[in-house]
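Reviewing the structure listed below.
Only one protein chain is missing; all other protein chains are in place.
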Amino acid sequence: MRFIEKEDINFNNPVILEAFPGTGLVGSIAGFQIIKELNLKYFGYFEVEGVPPLTTIENGIPYPPVRAYAKEDLVVLFSDVIIPPAKINELSRLIVETFLEKDAKLFISLGGLMAGKSEKVFGIANNNKMIEYLKNYVEIFKFGVVGGMSGNILIRCGDAGIDAVGLLAETVGIRPDPRGGANLLEILNKMLDINVNVENLIKEAEAIENKLKELAEQHLKMMSKSKKEYPMYI
Amino acid sequence: MRFIEKEDINFNNPVILEAFPGTGLVGSIAGFQIIKELNLKYFGYFEVEGVPPLTTIENGIPYPPVRAYAKEDLVVLFSDVIIPPAKINELSRLIVETFLEKDAKLFISLGGLMAGKSEKVFGIANNNKMIEYLKNYVEIFKFGVVGGMSGNILIRCGDAGIDAVGLLAETVGIRPDPRGGANLLEILNKMLDINVNVENLIKEAEAIENKLKELAEQHLKMMSKSKKEYPMYI
Amino acid sequence: MRFIEKEDINFNNPVILEAFPGTGLVGSIAGFQIIKELNLKYFGYFEVEGVPPLTTIENGIPYPPVRAYAKEDLVVLFSDVIIPPAKINELSRLIVETFLEKDAKLFISLGGLMAGKSEKVFGIANNNKMIEYLKNYVEIFKFGVVGGMSGNILIRCGDAGIDAVGLLAETVGIRPDPRGGANLLEILNKMLDINVNVENLIKEAEAIENKLKELAEQHLKMMSKSKKEYPMYI
Amino acid sequence: MRFIEKEDINFNNPVILEAFPGTGLVGSIAGFQIIKELNLKYFGYFEVEGVPPLTTIENGIPYPPVRAYAKEDLVVLFSDVIIPPAKINELSRLIVETFLEKDAKLFISLGGLMAGKSEKVFGIANNNKMIEYLKNYVEIFKFGVVGGMSGNILIRCGDAGIDAVGLLAETVGIRPDPRGGANLLEILNKMLDINVNVENLIKEAEAIENKLKELAEQHLKMMSKSKKEYPMYI
Partner (left out) sequence: MRFIEKEDINFNNPVILEAFPGTGLVGSIAGFQIIKELNLKYFGYFEVEGVPPLTTIENGIPYPPVRAYAKEDLVVLFSDVIIPPAKINELSRLIVETFLEKDAKLFISLGGLMAGKSEKVFGIANNNKMIEYLKNYVEIFKFGVVGGMSGNILIRCGDAGIDAVGLLAETVGIRPDPRGGANLLEILNKMLDINVNVENLIKEAEAIENKLKELAEQHLKMMSKSKKEYPMYI
């Protein structure tokens, strides 16, 4: 496993945002929005064996599935494929090592918490100083178990002596959740002092939610109607 | 596989208590109680490939699944995940090597024996001197087969020339068994001259046991009633 | 994995045509036609572990499954077996390395896009200069995901600093599709200034298509007849 | 894989008896009897990855599953677990190498032949000199295929230039067969000039056989009775 650099970027203590796919895809949704709105450049890719050999084409040019976009002070790690659990330890270590060499000043990992709703965002951090810092933005996640990259990369950062925080957005379930993504983005806008448009994601979320509400109402009508017409005894 | 040290602890011939999950979780239950009541510090973690990439969050801070807590004269090895059988040999060796460097004076392995009841604790040891020592506290386990870490770590300690004993608590079955954990804790309180509260575990056990008794009585009534009403001939 | 050279060919900045089997076999069909019509010589083979140990016999002489045919200015990579996904990264790298040593000037990868028809050919490239070059011949593939060798080999060429393009022919489905192969061949005739006969493939395609049309008509008659005789209500 | 020596034994050209579990457990039964009656000492163990991580407890002391017992002129190799087929080559080699260093003078491998009865013991050897020697004790096994350690260790000994024989006892089937074990022990008593009690095993065998005879008679009575009472036509 290794990182292949494709662009020369003049880094200035960048923040590293890990936005790999996870529960509700909330991290990927927020990360994608940042890449597009801040016009980040394709910076390079991680060669990860065991990942399906897919490439994404954009305007005729193919890109490897696990890659990094960047500008001077910000890197977003994005993936078209789910990172296989057996590769998470190794990839975490490679990410930390790669961006320590670029004098990263902070790692932020984005993830989702299955919660049946998409309201809050919780924070975790790899030391108490960062827990205090996080309290300015989010509620601290008290006790629980977290899978995937989020916890793992925080521990690797701790081992390497660099600050790292995780933002875990509540999300309805397993379907892609733009509202959860928007909630992450609102926190990131404040933390990173950026100004990424959140409206699109919220509209997308409302459209999905209205559609679901409609379906539920139809279902309800049908049920109440069917009750009158075909009473059931069980 | 390697141990990553996270805290500087000024060890003084510590006793190493292996409390990884096993039958009835009796070892983990006793180990957890010791960690909390003696205020042990998080000392470091074992990087074990093949274990699910989970992290446990406590007060916003993520911890790897297989880890060590310690104070000057005591280390407790604890895990949120079951150690995969294929990793036991290698992990045993790494544990012994790691804590020999800290001048460990004794290894104690905690485990459970499925016995349909939670009464006795049996002892095993890696040499006859320690068998004699154990007789002051528990009955010696005469003959049988033991899986998991318990026997394995004793053999590795023997190879390295260091004393090791195992405490095997009887346990009802496969459900978590706080009474078996309490029985281990009572022996450890004497052996290590510590004073960890056992009452909590016994109350927890009694609550579970009363609940089970109640369920059994209801079941009995229902059965005798059904016998009268619906006699069965088979 | 390694390349075993079997013939001494006096290369002069050859173009490397990757024609391994993929969707609709369009690349293999076009590649085979070029090998035969331009009388390319058997140049060598790739030793790929994990591929079924088959050999193809031609006029009594066995050939390994993954091989290269060549003349001074053209190499065609051909395979009797599908390249296992887990070998694609390594084989891509070996191909690029092998033919950089022969001063290759361009890599062209052939592939198929399942489209329900066999009309267009789309282009991808590993840099914007080659995108502009491709626009003279084909429409650029805007956005999507591509599996197999096609995208992968373009990325490896990009890493090695050599130009590479991919030609992706629309294809009906998963059956071998000579019309899609012919469409690739027509582009290649222009791009490489060669003159490989396309008529054979088109006749083959028309024969298949007429057969399918006939079957469809018979089916239609049978259905309309059955409708009259056995009206169906569902 | 390696051998870990646990006891200092002053060897004098020992005979190495391989008594790992196989068909009918005849070798293990005979080997166990020799270990107990000749008071062999626990000499060491083979660390074999892929074997279940079990330890056998005897009088409170845990032992690894694949181990060696010894006295000055005799070693018995014993295992609580079946050696996985994929480990047989490597373990055979390690055994031969380990005991050549102890100036072993002969290897004897014990095994079973499924024969529907437990009468004869057959011999195999890794050279014609040993075939002649064996004829003093047993019938030579003419032609057939043998699995497991028995044949394998003879071939490894032949490669290392040391004499080796195999004793293959007929055995009824797959259940543990003390009579087959006794038959092996009678040959070994003569070959090694030892005097291990065979009576226990024969009594055990007779007890099992009487039990089986009784069951068969009951079954017969039941069948003849049921025939009269419930005649069957199929």
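As written, the chains take the letters A, B, C and D, and residue 1 is the first residue of each chain.
As a convention for this text, a residue touches a chain if its C-beta (ideal position, glycine included) is under 8 Å from a C-beta of that chain, and two chains touch if they have at least 3 such contacts.
Just so we're clear, the structure is a prediction, and the values are computed from it rather than from any experiment.
Engineer: Can you list the shown chains that the omitted chain is in contact with?
Structural biologist: The chain that is not shown is in contact with C, D.
Engineer: Identify the residue among C:4, C:174 or C:220 that touches the chain left out of the display.
Structural biologist: If we include the chain that is not displayed, C:4 is the one touching it.
Engineer: Among C:55, C:128, C:197 or C:218, which one touches the chain that has been omitted from the display?
Structural biologist: C:55
Engineer: From the listed residues D:154, D:172 or D:201, report the one that touches the chain absent from this view.
Structural biologist: Checking each option in D:154, D:172 or D:201, the one touching the absent chain turns out to be D:154.
Engineer: So that we can see where the missing chain sits, which residues of chain C does it touch?
Structural biologist: 4, 6, 45, 47, 49-50, 52-64, 80
Engineer: On chain D, where is the contact patch with the chain that was removed from view?
Structural biologist: Looking at chain D, the ones touching the missing chain are residues 85-86, 88-89, 123-128, 131, 134, 140-148, 150-152, 154-155, 158-159, 166.
In this section, only the chains that are shown with their structure count from here on.
Engineer: Hey, how far apart are chain C and chain D in touch steps, shortest way?
Structural biologist: Graph distance in the chain contact network comes out at 3.
Engineer: Report same or different for the chain A and chain C interface, where same means the shared residue numbers exceed half of all residue numbers found there.
Structural biologist: On the two sides of the chain C and chain A interface, the residue numbers are mostly different, under half being shared.
Engineer: Based only on mean CA positions, could you tell me how far chain A sits from chain B in angstrom?
Structural biologist: Distance between chain centres, rounded to whole Å: 37 Å.
Engineer: Specify, in ascending order, the residues of chain C that touch 2 or more different other chains.
Structural biologist: Expected reply: no residues.
Engineer: Testing understanding: with touching defined as stated, what is the shape of the graph linking the protein chains, line, ring, star, complete or other?
Structural biologist: Topology of the interface graph: linear, an open chain of contacts.
Engineer: Can you give me every chain pair that touches, using the contact definition above?
Structural biologist: Those chain pairs which touch are A-B, A-C, B-D.
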